[in-house]
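After the structure tokens below, expect a handful of questions from me.
Heads up, one of the protein chains got dropped from this complex, but the rest are sitting where they should.
Just so it is clear, A and B label the chains in written order, and each chain counts residues from 1 on its own.
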Amino acid sequence: MMRGAAAAAEAFARRHRLRWWEALPWIAALAAFFVFPTYLSFGTQLLVTVLFALSLDLVLGYAGIVTLGHAAFFGAGAYTVGMLAAHAGWNEPLSGLAAAAAVAATIGFLSGLVLLRTHGLTLLMLTLCTMALLEQAANMGAAWTGGFDGIPGLKFQKILGLFEFDVLYFRTQYLYALAVLFACFVLVRTLVYSSFGQSLTGVRENVLRMHAVGAPVRTRLVVAYTISAALAGVAGGLFAQATGFVNLAVLGLDRSAGVMIMLILGGYGRLYGAFVGAVAFLLLEHVLAKAYPTAWQLGVGVLLVLVALYARNGILGLAEPLARRFAARRGGV
Amino acid sequence: MDIAGVFLGGFAAGMVLFIVSVGLSVTMGLMGFVNLAHGGFAMLGGYTMVLAMKHAGLGFVAALALAFVAVALLAGLLERTLYARLYRAGELDQVLFTIGLVFVMIAAITLGVGPETQTIRLPDWMRGETDLGFVRYRTYSLVVIATGVALALALWLGFERTRFGARIRAAVDNRRMAASLGVDVGRLFTVTFAIGSGLAAVGGGLGAEILGLDPNYPLRYLAYFLIVVAVGGLGRVTGVFFAALLIGVLDFVLKIHFPKGGTMFIYALTLVLLLARPQGLFGRKGA
Partner (left out) sequence: MKRAALGCSLALAAALAAGAAQAQTVRIGVVLTYTGVGAELAQQIDRGMQLFMKLNPDAFAPCKVEIIRRDDKNPGGADAKTAAQELITQDKVDIITGVIYSSNAIAMEPVITAAKKPFLIMNAGTAWITNLSPVIARVSFSMWHAGYAMGEALVKNLKAKTAVIGYTDYPPGKDSLLAFKTAFEKAGGKVLDEIPMGGPGQVPDFTPFLQRAKDRKPDVFFVFVPSGDHAVALVKTYNALGMRQAGIRLVGPGDITPDHKLQQMGDDAIGLITMHHYNADLDNPVNKRFVEAWRKEWGPTSTPDFMAVQGYDGMAAIAHAARANKCKLDADNFIAALRGWKFDSPRGPIMIDPATRDIVMNEYLSEVVKVGGRLVQKTLAVTPAVKDMCKELKVDRCGK
């Protein structure tokens, strides 16, 4: 009992330290650039989705806010970048991402103030409705947003004035997305291991106790929600820049539910769940859809059912006991 | 504008939502199981009808009854074999499982029947208009309204007046307490789940005229079903009834007068209602 507690305390103290395997995803992403030069359009979409899932992990995995409206922020970011470029001639990529983050964060902050008083199914539906209202607004403002047909042919300046967007092979977009993802990841990682991150986990695990110890629960939740919205906005902005196109599909339940499923599939509250889930889901979908353009959904559905039944807490949840056993054996020797 | 006609139109739309969603409300209230595949059972009901009418030559009502029975059996089977394994899992694992199940259902229908929309031919007596004395209205809509109201009454009576209903109410309010009093919550849930899914199947078949029927049905209307459940309050039959009625009628009226708003109203309404009463119109605090 005592030994277990001590080991747990030690593991807790150590957990923010970088571990060797944390370099693997980044090495893999760089290697993919060289090994699969013709897959980089898909690869860029993958990286954008990972970033989006990561932003969701912050609220869903760490703060325990279950939302079906996260695409609202993705869409806000994408439309900010798209409309600035199309109507205001603001097509510098990095400042575009900053604007996307700012707009999404504002929406996140305001809606969070109102919505985060609720929880459970009510919160789920409120976030969904907020997103649906934004979607409708985008459709009604078709003169500005392009509605269903979208804003075509968005063009952006060279990144940092140096790297031109690569229309056919997506090389620049891929590395650009990877760099942005890395920066955002470092931010999120620092955040969840800070005292702020600890208190979020406290809220998720036992909200009554957090109230009892006098922690400002609502404020913490709203702050987390706002940061998460900003990151989702960056993902959306990145999407608009990489695709050169924005239409109504950046908002909507498909995108919200899709990213949530990917995150749960990978394992939420684990930082790398976003990577594993998005990659597993999209790769399977991509490969199956190529081989069986009319029937790929069957394979994806079966995967989700199997993971839910046999791997609690997603694919990473499946991997963790193995990793622990491995670590224990090494520690025991 | 004809006020009675407007009210009846909205009433009918609301009743379809009620018939499909009521099972979802009860099962979610009972077990806290987030069953996003509920619309899938409604779709399977619709397809059972299509196939039974086409290949077995069944009439509309017989096919509707068959849809109820077949889907209830299938749902009961799935509940025992698969759902039951996930009661102790977190709600997010349940989300993953049920969405996966929806994908499988969609793919199975697409491959087995085809991607095209199906129509369920109404019997002649449901077509055209009926004179109610004060207003002439679409017969089909009146049948839907009558069915919805009858089902609501039957469910209400079943809930309030039978032992089975009392057990369900007890379990919704406090599952642990009910279990310790000797209620077999597991079995209760299997039966409720089967009946709820069967009702969804009836809604899917009967409501096909309003909601359509194609493989994408379960995802397309997922938000609507959840909205009705959330606004009504979990596990409340009367709540779901009035929520469906309210949303159906208001959405209908607003669409006539401000068609430019599109689906905006249904979401705005939900937002306002849920902010005012987070536990739903008829839900109890903390339930």
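Assorted remarks:
The rule we apply is simple: a residue touches a chain if its C-beta (ideal position, glycine included) is under 8 Å from a C-beta of that chain, and two chains touch if they have at least 3 such contacts.
Given the structure is predicted, the values throughout are model-derived calculations rather than measurements.
Residue A:Ala249 is the one among A:Ala32, A:Ala249 or A:Leu318 that touches the chain not shown.
Although one chain is not displayed, chain A still touches it through residues 38-39, 41-42, 45, 139, 142, 147-150, 152-153, 167-170, 239, 243-245, 247, 249-250, 254, 289-290, 293-294, 296-297. Seen across the whole complex, the unshown chain contacts chain B at 1-2, 5-6, 9-10, 12-13, 110, 114-117, 119, 121, 127-129, 136, 138, 140-141, 209-212, 214-216, 220-221, 252-253, 255-256, 259-260, 262-263.
One rule holds for everything that comes next: only the chains that are shown with their structure count from here on.
Our note on geometry: chain A versus chain B, Cα centroid distance of 32 Å, whole angstroms. Chain contact summary for the complex, chain A toward chain B: residues 60, 66, 114, 117-118, 121-122, 124-126, 128-130, 132-133, 136, 139-140, 253-254, 257, 260-261, 264-265, 268, 294-295, 297-298, 300-309, 312-314.
Only residues 28, 82, 85-86, 89-97, 99-108, 110-111, 115, 219, 222-223, 226-227, 229-231, 234, 260-264, 267-268, 270-271, 274-275, 278-280 of chain B touch chain A when the two sit together in their complex.
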